[in-house]
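Quick one: the structure is below, questions incoming.
Of the protein chains in this complex, all but one are displayed in their positions.
To keep things simple, chains are lettered A, B and C as they appear, and every chain counts its residues starting from 1.
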Amino acid sequence: MLFARYAELLGSERVEVDLPERATADDLINALRQLPGGALLPPQPFVAMNHAQVRAGQRLAPGAEIALLPPLAGG
Amino acid sequence: MLFARYAELLGSERVEVDLPERATADDLINALRQLPGGALLPPQPFVAMNHAQVRAGQRLAPGAEIALLPPLAGG
Amino acid sequence: MPRLSHSPLDLEALVEAIAQPSQGAVATFAGLVRDHHAGRAVTRLAYSAYEPMAEAACEAIIAEAQQRFGVRADLRHRLGDVPIGEAAVVIVAAAAHRAEAFDAVRWMIDEVKSRVPIWKRERYADGTEAWVDPTVPDGIVAARQSP
Partner (left out) sequence: MPRLSHSPLDLEALVEAIAQPSQGAVATFAGLVRDHHAGRAVTRLAYSAYEPMAEAACEAIIAEAQQRFGVRADLRHRLGDVPIGEAAVVIVAAAAHRAEAFDAVRWMIDEVKSRVPIWKRERYADGTEAWVDPTVPDGIVAARQSP
């Protein structure tokens, strides 16, 4: 799932990418950066899996809800 | 003028005492402590003259509004 | 404008009056009448003031807060009988940034407690009454049966 500016960049709030098994958040970002508009994504955006922040190098669970979060601006 | 507990002690919100010319707040306190109930006044209560705190040793101006203020409990 | 009031205080009205489209941070404080003090159950409470001096002190606190913290500020203090749970004092500060708003409100409530000539008489569930005195260990002058 993509939000706010990132959704604008890729033209959608939901995208599907094929990833190898045992892929990490970095693999996902690299795949997204190949998509049209994806080159403007930052190299290390905030990634959430099932509503919790993904740590660097953490594997993505198959079927999990993965979200890329632009810099927060609430409050 | 007396307020709150001090008014209760002396039984009135306004008392008149005769003071010498050039009297200070200490002179006033001493005179008030001679009145019925006045012995329970503390030796150094907060004194205000025309709505401003009186400093130790400051003279009381004739005709000024003098008030004895118990410990504040607002807020 | 009087800062002392015998009627219930309206925090929302104070916030609306102070807020401006250029100042996005509004901090407030409300001091509500508690149902206990010094280990006793409080059933009612009344505030009295040396009114002209208390008004002047409130004005001075507001003006100083605005000067010191660069905020717009206001406050109200209730007098007379105040039911348990209602506000005895409400304070508001609006600023461009939240740090100044918080600092101003915190400073103002400290100043209200230390320089506004207001007194508080509590009545307890056992029928006694006492003057509140923050300078003594128990917080009250010995409670006595009320007349």
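Criterion: a residue touches a chain if its C-beta (ideal position, glycine included) is under 8 Å from a C-beta of that chain, and two chains touch if they have at least 3 such contacts.
Bear in mind the structure is a predicted one, so any value in this text is a computation, not a measurement.
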Displayed chains contacting the withheld chain: A, C
Options C:M53, C:I109 or C:V141, residue touching the unrepresented chain: C:I109
Omitted-chain contact residue, chosen from C:G39, C:G85 or C:P137: C:G85
Interface residues of chain C (partner: the chain not displayed): 11-12, 15, 19-36, 84-85, 96, 98, 101-102, 105-106, 109
Residue numbers in chain A that touch the chain omitted from display: 1, 3-5, 8, 48, 51, 67, 69-75
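Please note the rule applied: only the chains that are shown with their structure count from here on.
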Interface with the most contact pairs, given as the two chains involved: B-C
Separation of chain A from chain C, taking each centre as the mean of its C-alpha atoms, in whole Å: 50
Distance from chain C to chain B - Cα centre to Cα centre, in angstrom: 25
